[in-house]
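Apart from one protein chain that is not included, each protein chain of the complex appears where it belongs.
Let's turn to chain A:
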Amino acid sequence: MAVPKRKMSRSNTRSRRANWKVSAVATVACPQCKSPKLPHAACSTCGTYNGRQVLEV
């Protein structure tokens, strides 16, 4: 079985992990209450989707 020959240095580990980036969640403004919401999903603030009350708030 293939195994690493050398211990990976802190520098290499950290430079690899330095490229782990998170991106902001894409949101759109709710047409009813203007608060940011997930696209194609009911608004978690006012509970509407397509002008229809979907969730109780």
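Definition applied: a contact is a pair of C-beta atoms (placed from the backbone, for glycine too) under 8 Å apart; a residue touches a chain by one contact, two chains touch by 3 or more; residues count from 1.
Everything that follows uses one rule, which is that contacts and distances are computed from a predicted model.
Per UniProt, the protein behind the absent chain is "Large ribosomal subunit protein bL17"; the candidates were "Probable septum site-determining protein MinC", "tRNA N6-adenosine threonylcarbamoyltransferase", "ABC-2 type transport system ATP-binding protein" or "Large ribosomal subunit protein bL17". Listed by residue number, the positions of chain A touching the unshown chain are 31-32, 38, 40-42, 44, 48-49, 51, 53-55.
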